[in-house]
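Just one protein chain is left out here, and the rest sit where they should.
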Amino acid sequence: MKKTAKIKWADFNKEIADDNYYYLRSCIRQNFFPGSEKAFLDILRHNLHKTIFDDASHTTCAGIGYHADIVTFETLQTIAARHFSLMNERGIPSAVVSCITSFGIYSEILATWEEFPEEKEKIRAYLKKATGREFEVPENVVHSCDIIYKFRNEIAAQMKSPLINQKTGKPLKIVDHIGCHYSKMFPERGVGGAEFPKVLTGMITAWGGETVDYPERRHCCGFGFRQYLVKSNRSYPMSNSKKKFESMAPYKPDAILANCPGCTMFFDRWQYTLGQIEGKTYGEDGNGIPVLTYEELAGLVLGYDPWKLGMQLHQVDVEPFLDKMGVQYNPDDKYKGLNGKYINQPDFSGCLKV
Amino acid sequence: MPGELYERISQDIRFTEGLTACMNCGICTAICPAAEFYDYDPRSIVTTVQSGDEKTLKDLLESETIWYCGQCMSCKTRCPRGNCPGQVIQVLRKVSQETGAFTKSRKGRQQLLIKDTVGKNILKYGYCIYPATAYPEKHPEQGTVWKWVFENSHEVYASVGGNYQGKGPGTLRKIPREALDELHRIFEYTGGINLFNKIEEHSRKKALELGFRKENADPDMEVYTRFVENEQ
Partner (left out) sequence: MMNKPRHIAVIGGGIAGMETASRLAQAGYKITLIEKERITGGHLTQWSHLFPDSSDPAIVVSRLSSALSHQNIKVITSTEITDISKNGQYFNLKSGSEMSLNADAIVVTSGFHLFDASRKEEYGYGLFDNVLTSADLELMMKNEKPIRTASGKKPRRIAIIHCVGSRDAKAGNTYCSKVCCITGIKQAIELNKRLPECEIFCFYMDLRLYGSSFDGLYLTAQQKHKVQFIRGRLSEAAEKPDKSLQIKAEDTLSGRPLRMDVDMIILLVGMEPGISHNNFSRNGSVQLDENGFLKCKDVHAARNLTTQTGIFMAGTCICPMSVSETLENARSAALEVINYFERKM
């Protein structure tokens, strides 16, 4: 049994590479928050002047399959090894992972290889046999929210709209939700450890907002992999998310900020579903609580157009939050395609059909 | 008495990583989302596995219980011995699928559905989740906005800088042929395809056992799939 070093996690900072990254995309985010990954690259390149390589050749990490138990650990490790090999080919030492479950998987694999070097050799042989590739472990593997956290003050310096309610002049109240696989398995891989990671609250406060603690803050969103993927199991994820909404609602948060693709999507969708089933909403005036990715929040702070950030893909309307922030946007452009082309629009948005 | 099943379970390195020896404090069950929702107790699963008893393990592998965990791994954060009951569950599920025990439980049988959706997406597109297969009728919770995205996917993704099914890098790009071929070979050489086949093979047996049979005496997997989807 390994004893943990006697550290105060609140003071803990992990190593986050400064520049020259290899981007590993997320399946869920590409589907549901495509604008966030685009914004991440734009912020890095144009606002922070960093180099990041976006490779067509990487694939899914198969993490959803792995945690739904249809993908073996050996397959999972070999896919990761292939990604490391792609990085080696480009000579890029630092990986930035867009998905929390992928990040958790890379963390698990690296920890396994450290403890069982023979497992790494086994995978080396698998990869060689399957693809002819060789690989070395990257120097630094972080989540993309770590990068935004690291440069939060640089972003603050370019801020166009701080997280201040323009009507009241008070800081906007934002609750955070950290994806379970960010650091619950490996506290040393999260900024601030496992219990109270600072990675999102650090952004919120750096940009003028206020963070709120709530009793079920550390509870899982309820994704549960197989518990969501199979339709007849979906009361499990919904009831877990509901537990969280009930717990945060009394604090009247202006938004939820999450760092996990699944959590962000589920908080958005379950508020709609609960609205449809129970007629109950958790935000103000029959709205849900807007759920944001950290790139969306950074993008808004930096003055990006909310529709270019893809915020029209949210089910819960984000406009109340944009209005509080004083973000300029054209409501008529919300559902327009490229070059203003009309491409239909949803039957309705929000949690309830008004 | 520890027997063949315990042997199999303990050979998985995740079992070595996930379980040192449990002292039954219940700190895992206390915050387990599945324990709050189902009649589920990760602590007692670990105690059962720790006992190594062959008959009890067999029952466990055939039970609904092992399919309740959501693999959030919150248990690992808190365990005072650094154990991870969620990892123990992963190993149990693996052995349950390899031995066919999973078809004995309603929740276990659902593995076929996951293999046929996520598994298929991975091999066909190189993504676990893919816009073209996230059907709104199968996902009513995805709401009206998703329905709009689904029905206008190319235009919507293009409007936010995506590269849906396009060449080169970018959001939802088409994974290049060579990359997809490598992914396939990885699945082949590392036992990935083998696991898919096992799930299929045992499910076919179960379909026959339940009488889902086509005229040519083959199992009727379409009917069986619908049965598994709707089983309560």
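Should a chain be cited, it is by its letter among A and B, assigned in written order, with residues numbered from 1 in that chain.
The rule we apply is simple: a residue touches a chain if its C-beta (ideal position, glycine included) is under 8 Å from a C-beta of that chain, and two chains touch if they have at least 3 such contacts.
Fair warning: this is a prediction, and the values are worked out from it, not measured in the lab.
Peer 1: Check the options A:E119, A:E216, A:D305 or A:D333 and report the residue that touches the missing chain.
Peer 2: Of the listed residues, the one touching the omitted chain is A:E216.
Peer 1: Out of B:L5, B:A35 or B:A158, which touches the unshown chain?
Peer 2: B:A35
Peer 1: Touching the hidden chain in the complete assembly: which of A:P117, A:G132, A:P250 or A:G279 does that?
Peer 2: Touches the omitted chain: A:P250.
Peer 1: Could you list which residues of chain A touch the chain missing from the display?
Peer 2: Against the left-out chain, chain A lists 1-10, 193, 195-196, 213-218, 250-251.
Peer 1: With the missing chain put back, which residues of chain B would touch it? List them for me.
Peer 2: Counting over the whole complex, chain B touches the hidden chain at residues 23-32, 35-36, 41, 43-44, 77-82.
By our rule, only the chains that are shown with their structure count from here on.
Peer 1: In the complex of these two chains, what residues of chain A are touching chain B?
Peer 2: 1-2, 4, 25, 27-28, 30-32, 34-35, 37-38, 54-60, 62-65, 67-75, 77-79, 82, 104, 112, 115-116, 119, 126-127, 129-131, 133, 180-181, 184-185, 187, 194-195, 218-220, 222-227, 229-240, 243, 269-270, 272-273, 307-310, 312-315, 335-338, 341, 343-349
Peer 1: If you look only at chain B, which of its residues touch chain A in the complex?
Peer 2: Residues of chain B touching chain A: 12-14, 16-17, 20, 31, 33-34, 36-38, 67, 69-74, 76-77, 81-82, 84, 90, 93-94, 97, 107, 110-111, 113-115, 117-119, 122, 126-131, 134, 138-149, 151-152, 155-162, 167-173, 175-176, 178-180, 182-183, 185-192, 195-196, 199, 229-232.
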